[in-house]
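Sending over a structure as structure tokens; questions will come in a sec.
Removed from the display is one protein chain of the complex; every other protein chain stays in position.
Note that the chains are named A, B and C in the order they appear, and that numbering of residues resets to 1 at the start of each chain.
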Amino acid sequence: MTGGKVMTMAEAISRLVPDGASVAMGTCLEPAIPFAAGHELIRQRRRDLTLIGPISDGLFDQLIGAGCVARIRAAWVGNVSEGLGHCYRRATERGEPRQIEVCDYSNFAVSLALWAAAWNAPYLPTRTLLGSDILKTNPDLEVVDGAVRVRPLRPDVAIVHVQRSDPEGRAHLWGPLGVTEEAGLAARRIIVCCEELVEPEVVLSDPNRILFPDTKVAAVVHEPGGTHPSPLQGHWRRDHGAYREYARRSRTAEGYREWLEEWVLGVPDRRAYLERVDRERLRVRERRLAAPVDYGDE
Amino acid sequence: MTGGKVMTMAEAISRLVPDGASVAMGTCLEPAIPFAAGHELIRQRRRDLTLIGPISDGLFDQLIGAGCVARIRAAWVGNVSEGLGHCYRRATERGEPRQIEVCDYSNFAVSLALWAAAWNAPYLPTRTLLGSDILKTNPDLEVVDGAVRVRPLRPDVAIVHVQRSDPEGRAHLWGPLGVTEEAGLAARRIIVCCEELVEPEVVLSDPNRILFPDTKVAAVVHEPGGTHPSPLQGHWRRDHGAYREYARRSRTAEGYREWLEEWVLGVPDRRAYLERVDRERLRVRERRLAAPVDYGDE
Amino acid sequence: MSERYTAQELMVAAAAREIKDGELVFVGMRLPILAYGVAHHTHAPRARALYELGLMREQAPDAFLGTMGDPPNVVGALWATRMSNVMALMAQGEVDLGFIGGAEVDRFGNLNTSYIGDPSRPRTKLPGSGGGADIAILSRRWVTLMRHEPRRLVERVSYVTSPGYGDGPDWRRRHGLPGGGPAAIVTTLGVLRFPEGGGEAYLATIHPGHSLEEVRGATGWDLTVADDLGPTPEPTDEELAWIRRLDPDGFWTRADR
Partner (left out) sequence: MSERYTAQELMVAAAAREIKDGELVFVGMRLPILAYGVAHHTHAPRARALYELGLMREQAPDAFLGTMGDPPNVVGALWATRMSNVMALMAQGEVDLGFIGGAEVDRFGNLNTSYIGDPSRPRTKLPGSGGGADIAILSRRWVTLMRHEPRRLVERVSYVTSPGYGDGPDWRRRHGLPGGGPAAIVTTLGVLRFPEGGGEAYLATIHPGHSLEEVRGATGWDLTVADDLGPTPEPTDEELAWIRRLDPDGFWTRADR
């Protein structure tokens, strides 16, 4: 299926994510991370990005190591099962491969900042972060009258990976949603990566499951397996081994560069990447179908 | 099916909605209005309620006419297809059957007030309502630094009607959601009225469709047809004729009292009410099933 | 007045023409639902509708709708969600055009749908804002529909539920209202418009069968009239066919409504 907003990942990244863009990714936290999009950003040597997200399980570390990133606006950057993000450490501790600016958040504060942008509110007040030094290392947080004011975060682009979408970007996502809905609403534009590209009838049969207005969606990329090594409900389990391997190899800058060459720069696209992964081990085989829902109207 | 939090409407209202309570209802706006719960509040002669909701298509007017209400916190009270709320007019214009206090909102402001309570924020700032006299007739709105501060609205009880729930109150609602999610999260307790009472497996098969945490749900009432004359996706069309009849009869206080006797005070419960309605005319017969969703994990 | 159509049918057709193809329209209660349907099926097939209860559509159902929440309005929706999400789009300035039902309007387009008389003991209690104030403040432009009577088109509304241009062109900017303000008032006698940049309403067209004197007599202020004042175009046969298909019993458009 083509038409609508369907394009390749290379086209989507090339058209919609210029140097200097702010990009929200990894909005479901551990699952459904759009690694394929991140790797294409690296291949296209995008520079000076601002990365926005609650935690990033691996992806932000890879982009930092590749020199794509100028600024991090996140609550956590590392490797959830393995610990520290080694590229993140090298960049912040030694400026390698380049200096990056870090604006600290907590997870809740990231969500509130995105909701503030979604509702076009000047800020959202909250009691979380009271007493935390995060208030000192993020100029977009301010204590006034006993509450923390979280200023809006409006990503230029939100990149999400969903189980299915139609060519116009009506996207169905299930499993934990994290901050995906508010990231999409807050963003100027959305790139929808999907495991399955389906006919409009499929997604329109269940409009409550459509994530956000297709008016925000600028590109739909059919990219099966695009979340590896992160999991995707109904499709893929998490590849803990790949996370471990990345943590091990990225401990040194040389190791990271070899990993990058092997898994990103040396492969033309996601299809070629997946040929190197022992995917069958990770594939979800059992089906667990949700109970039917009837939208009958007459 | 019994067990869990299942009880009759009479029990739920008796146990969970005391005189003076603040109650959110009609949170989906025009559809899924819990009329059966409202009528039980009238039969139990509840007094001094604060009613919270965006618009109320008929229900708030009925409760006002019955003398149950001390205060309205809403954006709109009337009859969507017919116009004015005649009991609302008599109460505000002439204090009949009693004086009520009106705190004006816009729809968006109701939602923001509920989100403020859900997040336990001191207020939410917005630019909506700037320049509106609503700011003068609601003391919970204030302009500071060019933005309107909407203070939290925390209902004692939110009463919702959903297509299906299990005995613990894991509720599936589809169709327009209005402010239902934030009303449930903001409320101290929730009464779930359901068209179908189902086994836990049914609702747990689709956890993304569960509306709010069952920890908030204090009662589950199996009340098929409980939204009449408002519609319910997949089950009932709107009974425009019943709305018209109510508008016509409630134009005078006498007419309203006769209507009330005939449709509320003179019927013991919802089952008896429904026997008086030509229901088959309103029943949705065609099925429109949503595309299946696979939560497989291994 | 013609025997071809009712005043309500003319209003619906006039309201429908306010919708440009491809626009995102925030559709209020009652007549605007029908106006969006007519626009979609005639000149604006790509206009989209947002409904405050939590729906987005790119086509109108081929069915009668008593309210935006009637089940046929959900089938085929592009998004069924929460009110705050559709309000988010409007707060971001994404809504081109909103419709608000009016009870009382003044020369600057300020709408009152709350109280006639003292709010603490009103002479008439109207239903309230609903989403009206949100539309008036946040949409790029908006249109209201109402019966043309001197008690409805007044010099100054006693209560501003949904602000128009306040007391003049600069008022919205001074008070920080993000949206553009009212574009038109479609009445039972004519269509009033506002000058570029806002200000006082003027009579742009008169519905066929009515006179300027009649309109002036039914307006509660000294009405300015467009230099090129002309007649409101009649509903086309196609528009009337769609109005009658979407409202077969004349629920909204019978002469006695």
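FYI, a residue touches a chain if its C-beta (ideal position, glycine included) is under 8 Å from a C-beta of that chain, and two chains touch if they have at least 3 such contacts.
What you see is a predicted model; the values in this text were computed from it and never measured.
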item: Where the missing chain makes contact, among the chains that are shown; value: A, B
item: Of A:8, A:44 or A:92, the residue in touch with the unshown chain; value: A:92
item: Contact residue for the chain not shown (choose from B:39, B:73, B:170 or B:288); value: B:170
item: Absent-chain contact - pick from A:5, A:149 or A:238; value: A:238
item: Interface residues of subunit B (partner: the chain not displayed); value: 118-121, 170, 181, 185, 204, 207-208, 210, 212-215, 295-298
item: Hidden partner interface residues of subunit A, rising order; value: 28-31, 54-55, 57, 74-78, 80-81, 83-85, 88-89, 92-93, 102, 104-109, 111-112, 115, 126-134, 136-137, 146, 174-182, 230-231, 233-234, 237-238, 240, 243, 284, 288
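Simple rule for what comes next: only the chains that are shown with their structure count from here on.
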item: Longest centre-to-centre distance from subunit A, chain (CA-based); value: C
item: For subunit B paired with subunit C, centre-to-centre distance based on mean C-alpha positions, whole Å; value: 27
item: Approximate Å spacing (C-alpha centroids) for the pair subunit A, subunit C; value: 41
item: Intercentroid distance (Cα basis), subunit B paired with subunit A, Å; value: 37
item: Where subunit B touches two or more other chains, by residue; value: 112, 126-127, 146, 174-175, 177, 233-234, 237, 284, 288
item: Sites on subunit C at which at least two other chains make contact; value: 55, 70-71, 74-75, 80-81, 84, 87, 91, 178
